[in-house]
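One protein chain is absent from this view; the other protein chains keep their places.
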Amino acid sequence: MITVGIVGATGYTGVELLRLLAPRQDVEIAVVTSRELCGTAVSKRFPNLRGHIDLDFVAPDAEAVGACDVVFFATPHAVAMDSVGALIEAGVRVIDLSADFRIQDVGLWERWYNTTHSCPDLIATAVYGLPEVNRKQIQSAQLIAVPGCYPTAIQLGFLPLLQQQLVDCSRLIADAKSGVSGAGRKAVEDYLLCEATESIRAYAMSGHRHHPEITQGLSQYAEAAVGLTFVPHLTPMIRGILATLYAPVKTGTEVSIEQLQSIFEDRYKGEPFVEVLPQGELPATRDVKASNNCTISVNYYADTDTIVVLAAIDNLVKGASGQAIQNMNIMFQLEETAGLEAIALLP
Amino acid sequence: MITVGIVGATGYTGVELLRLLAPRQDVEIAVVTSRELCGTAVSKRFPNLRGHIDLDFVAPDAEAVGACDVVFFATPHAVAMDSVGALIEAGVRVIDLSADFRIQDVGLWERWYNTTHSCPDLIATAVYGLPEVNRKQIQSAQLIAVPGCYPTAIQLGFLPLLQQQLVDCSRLIADAKSGVSGAGRKAVEDYLLCEATESIRAYAMSGHRHHPEITQGLSQYAEAAVGLTFVPHLTPMIRGILATLYAPVKTGTEVSIEQLQSIFEDRYKGEPFVEVLPQGELPATRDVKASNNCTISVNYYADTDTIVVLAAIDNLVKGASGQAIQNMNIMFQLEETAGLEAIALLP
Amino acid sequence: MITVGIVGATGYTGVELLRLLAPRQDVEIAVVTSRELCGTAVSKRFPNLRGHIDLDFVAPDAEAVGACDVVFFATPHAVAMDSVGALIEAGVRVIDLSADFRIQDVGLWERWYNTTHSCPDLIATAVYGLPEVNRKQIQSAQLIAVPGCYPTAIQLGFLPLLQQQLVDCSRLIADAKSGVSGAGRKAVEDYLLCEATESIRAYAMSGHRHHPEITQGLSQYAEAAVGLTFVPHLTPMIRGILATLYAPVKTGTEVSIEQLQSIFEDRYKGEPFVEVLPQGELPATRDVKASNNCTISVNYYADTDTIVVLAAIDNLVKGASGQAIQNMNIMFQLEETAGLEAIALLP
Partner (left out) sequence: MITVGIVGATGYTGVELLRLLAPRQDVEIAVVTSRELCGTAVSKRFPNLRGHIDLDFVAPDAEAVGACDVVFFATPHAVAMDSVGALIEAGVRVIDLSADFRIQDVGLWERWYNTTHSCPDLIATAVYGLPEVNRKQIQSAQLIAVPGCYPTAIQLGFLPLLQQQLVDCSRLIADAKSGVSGAGRKAVEDYLLCEATESIRAYAMSGHRHHPEITQGLSQYAEAAVGLTFVPHLTPMIRGILATLYAPVKTGTEVSIEQLQSIFEDRYKGEPFVEVLPQGELPATRDVKASNNCTISVNYYADTDTIVVLAAIDNLVKGASGQAIQNMNIMFQLEETAGLEAIALLP
């Protein structure tokens, strides 16, 4: 039995962790914290959990947190960094869903997040929790930085192309479409139903915080600096990310769709949560709703010598809480798919 | 008073023509045809028109059609081509919202539409009804080919860049997001609410029929062959197209955002329905809902030396029926904005 | 030319007033106020108004307000009451979209709104702006209390039954479904897209502030006290109210559907914005979207001797800003339908 704590569990990644962990026999949710809702029943905040979670929110500094085997941080950025050090010293393993430990270059992180990092030393010890890349390191990690939602879809989509050195990495394009739950459960005017439904728009054209995280990963896979134009779009739906990825084929390189299909299938063979679709089938975000899957389609436009990859995930599952649990399973030598086998909800 | 006929008015572009034309004092809707609903009240099909249109659908071969000053075809492709010849001979001006006269290369049209064109001679006489490009020719045209919805947004977005020879036209990318009304009012499973809402997906990856129409226009503006990767996406909303356009700056050319902004503002100065947004503002499809506007934002990514243009329209208005009426206004020397001044519906 | 001021125009009823008034030749929007956005361009807040309204928000106490012919209050409750007195004294006519002057019984108002009314004397002078009932009094009114959205649909639906004394008024039921825009443009968690879409729920079961307003009207039409069970529901859409109204036929009374249909048609004959549907047709909120229409269907269940009336409106138009303008038209001896003829947007 693994005892689990969840810090800052009042948002959508919090409830999703609880939804996925509560039914498990091998996990005990010991403590759920919220500074704001301290003393309130968790199921009062999340009626779907009534009868499944019989806990009240407690203050985040509760001793109980330090007694867990593993603690998930479902907090905004710049919160986890203040608590993680003590927990790790106490032997607790930490899985951080926020951005605090995702970027290895502290200065870069501090510029994008406009904050001084309070425990820069720990960053180097953190493992970037993308199992398809870092499975081995995750096993023994004390501290996991769970990838962001856009970074998950975009990295998984570009990865095989970059590792095979097929494309000109100076002009990659990621046109990504996200459901509104990516913005969290914050009372912000822009995300009101009347503002966000029946409309689509791009945002963060001057720079999105996921940009340095994505390029850090892509550069590593390409073993070279990459140039990425990243345009996120707010899409009128609750869940889902679809990343439409454009990569020009490297000058002098010839590719065929059969070869591309093989490269993707080979790269992801055996991966429990990445599915390369047969040629001609295209991912829709609905096909992964509420599941931990990432579905990918690779396409080739001969006219423009451009490869187009489509990658779909549920931003709250493979893009956040599901992936966090996948990391936990690996860290604790459990079946990697434990608690994550649920089939996508259709319709 | 201009007498108007509408052929095939049972779909969304049909009802939109009626909605926009019915309140006008200078237009008389004389005849509305539908083979299928012949004899049914128009307002039975479209309850929003009750009290505004007091006509029954008649058969499309009705003599009344030939007595109109102008006839709109809101039919599927390969229908208008069979009737336009006779109408024009009878002195009727024709505005075709379908694809029959959009592509000048007959062979190309026949391949994409998998049909033999029944009046290829008329194609050369047709004017492509994009007023921002062909205003003069529209004035005297007998036959207008109204641009498709994607082509309108994509051409207006790329136009200034191509005319200024700023970008490498061999690798243009158009990532376009369309509401479901673009698929028309056809009882097709894919467009059921339960199939299309709460999800986004790309489609037509192997080629969309708007592709040759778009490249025909772009090549003309660039005065060179263009290579375009075009990926349309089905977006969970009724109305709207957002085109996110990516163009690599031509090697050896330097651009600045101020210069780009000026180029766009200069190109569209005085255009009643194209609005170049101030730097930092981005279009959302909701801001043009039910209006004939196209809003455009130009952006520059120095890191990748890539220009990103965003263009938003209502696919049923500027992308179809509104633009058709804009053409009619020009053809009949009316105020170009007549009947099209309505402010977008927000929220 | 009527000069118009709008106080508190940052919400949905504000932008709707502006959308409907801006295109008019006979109206000049002289001043638009907002304490919060003072100094900001109106079109910055509402991008749909760019090019249509070239004003900045000013402070609500601006002198310009007092110089208008008519001032609309699009404020939350308990705001207008502090300013209306001075305006009326200055000869300005006032149309209040808030609840401040809707309820004649001051004590009742104060209990429901939990506030002391600051100008109780003016209440008696206010005319309840439901033109279908009070057209004559509206003509000469200095102060109009525009009915609430639910009250408009529910009163128009029940009115003919009550005036004809056909039903047992002690057990009326109004099951009403409203789009989310009824909650206004407030950054409240409950109205986030992720909270409100893909779900329906009842709310305010312990009492909704529109309840006393509705029963005040119904009692007047019935010339007797009425008992009303009113259950509002938050419906996952932007605009629209559908009221499903249940009334038991009075004991000893016999009714037929033909008779009911006639009663409704007679009552609303000549009303420009109330449409009694033919037997067998049912209203959908989409059929009145963005229009000032109220569509009504009357039905009879012989088995349970119950009459069921369905009434649909756009809550922001006939349920608020459209009706406010209808009042203005009547007050200023303009065509009652001026600026309100727009056809509903479908789809």
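So that you can tell them apart, the chains are marked A, B and C in the order they are listed, and the count of residues begins at 1 in each.
Note that a contact is a pair of C-beta atoms (placed from the backbone, for glycine too) under 8 Å apart; a residue touches a chain by one contact, two chains touch by 3 or more.
Predicted, not measured: the structure shown is a model, and the values here were computed from it.
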| remark: Across A:29, A:242 or A:290, the one contacting the chain not displayed is A:290
| In the full complex, which of C:64, C:78, C:187 or C:308 touches the chain missing from this view? | C:308
| said: Tell me which of C:98, C:164 or C:197 is the one touching the absent chain. | reply: C:197
| remark: Which of A:169, A:238, A:263 or A:331 touches the missing chain? It is A:238
| field | Which residue of C:41, C:62, C:284 or C:338 touches the chain not shown here | value | C:284
| message | Using the document's contact rule, name the residues of subunit C that touch the chain not shown here. | response | 170-173, 175, 177, 194-195, 197-203, 205-206, 227-229, 231, 233, 235-240, 242, 244, 246, 248, 280, 282-287, 289, 297, 299, 301, 303-306, 308, 310, 312, 347
| task | Just the residue numbers, please: which parts of subunit A touch the chain that's not shown? | result | 12, 15, 19, 22-23, 46-52, 181, 185, 198, 238-239, 275, 281, 284, 286-291, 295, 341-347
| query | What residue numbers in subunit B mark contact with the hidden partner chain? | reply | 12, 180-181, 185-189, 191-198, 236, 238
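As a convention for this text, only the chains that are shown with their structure count from here on.
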| request: For the Cα fit of subunit B against subunit C, please give the angle of the superposing rotation, nearest 5 degrees. | output: 180
| said: Averaging over Cα atoms per chain, report the distance between subunit B and subunit C in Å. | reply: 37
| request: List the centre-to-centre spacing of subunit A and subunit C in whole Å, with centres computed as mean CA coordinates. | output: 46
| query | For subunit A, what residues touch not just one other chain but two or more? | reply | 194-195, 197-198, 236, 238
